[in-house]
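Only one protein chain is missing from this complex, and each of the others stays in its spot.
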Amino acid sequence: MEAIIGVLTISDRASRGEYEDISGKAIIEYLKEVISTPFKVEYRIIPDEKEQIEENLRQMVDSVGCSLILTTGGTGPAPRDVTPEATESVCEKMLPGFGELMRKVSLEQVPTAILSRQTAGIRKNCLIINLPGKPQSIRICLDAVFPAVPYCIDLIGGSFIDTKPEKLKAFRPGK
Amino acid sequence: MEAIIGVLTISDRASRGEYEDISGKAIIEYLKEVISTPFKVEYRIIPDEKEQIEENLRQMVDSVGCSLILTTGGTGPAPRDVTPEATESVCEKMLPGFGELMRKVSLEQVPTAILSRQTAGIRKNCLIINLPGKPQSIRICLDAVFPAVPYCIDLIGGSFIDTKPEKLKAFRPGK
Partner (left out) sequence: MEAIIGVLTISDRASRGEYEDISGKAIIEYLKEVISTPFKVEYRIIPDEKEQIEENLRQMVDSVGCSLILTTGGTGPAPRDVTPEATESVCEKMLPGFGELMRKVSLEQVPTAILSRQTAGIRKNCLIINLPGKPQSIRICLDAVFPAVPYCIDLIGGSFIDTKPEKLKAFRPGK
């Protein structure tokens, strides 16, 4: 069975078409590069509105059936940045280790990485991860956390996902 | 005065007797190995039920008088994993530094360490720490955080605990 992976770009300007969503495209590119099992992408662009983010996350899990959702944008300290709050409000469980590790590896690049409030959590059979807004930071974060993603999705009963070992080694304990 | 240390194994299968609780035993072994002052252990095995975990934690602090409780199990992302939520609900204060450090040292072993949601907190005069379910991971986590445990218990008015310096050096600032 094909996995469904959500890519949710959260940006006032990209959602109004003021610029191209290179972040969302960078995520899809990354997924195609590292995942070896069949999957399709549910891709959406929405503005930095908490209720709209929540509604889209709920739909993408409850109706579309995503096993993984990667958001980009809205994780900073600015007043319009509300992605982590929206994520937390739709999740049943939070996974603080994702945010900690993404900030740690980003901090090796820029001291302002501590301003990122990115988090991750679980709604039903879906893992939701907040990624930063900048394409180069997205890759650094995904390289750090993605090895744990397929096993996490196993544990919550989502679709089976595996990676191309020459690109990125997914880790499943005891295997 | 003898300290009372709680060891709470949280596991559906171990609580039904389907397998031996090697994790709880590993914790007790560790305590005997590193602690030099008199203590006795309050040991319990219960299933992954949030209310039962909360009730046992409350009893072990309020009635049994534990100064330290070490839980094992139930910290992952699976639906039945509710130990961190139960811990948070009975604690007056949370100590995020414990979870951060335990994930950091575990991450040096396996990339799936970010899936652990372990935390620590304080109820009255008792420090409650969530440990992972696997015996080898328990030791790695305890080695990392235990040097700060005796001083923490001092600060919250629990029983005096000291360690065998050749095994593990407890740190008390200004001493």
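We just call them A and B in the order they show up, numbering each chain from 1.
The rule is simple: contacts are C-beta pairs under 8 Å (C-beta built on N, C-alpha and C of every residue); 3 or more make two chains touch, one makes a residue touch a chain.
None of the values given here were measured: they were computed from a predicted structure.
J.: Taking the full complex into account, find the residue in B:V41, B:V64, B:A78 or B:M94 that is in contact with the omitted chain.
T.: Residue touching the chain left out of view: B:M94.
J.: Where the complex has a chain not shown, which of A:G73, A:G99, A:G121 or A:P147 is the residue touching it?
T.: From the options A:G73, A:G99, A:G121 or A:P147, the contact with the absent chain belongs to A:G99.
J.: Since one chain has been left out of the picture, which residues of chain B touch it in the full complex?
T.: Touching the chain left out of view, chain B contributes residues 93-98, 100-101, 122, 127, 145, 147-148, 151-152, 155-157, 171-173.
J.: What residue numbers in chain A mark contact with the hidden partner chain?
T.: Considering the whole complex, chain A reaches the absent chain at 76-79, 81, 85, 96, 99-100, 103-104, 107, 110-117.
In this text, only the chains that are shown with their structure count from here on.
J.: Could you grab the centroid distance between chain A and chain B? Build each centroid from C-alpha atoms only and quote it in angstrom.
T.: 31
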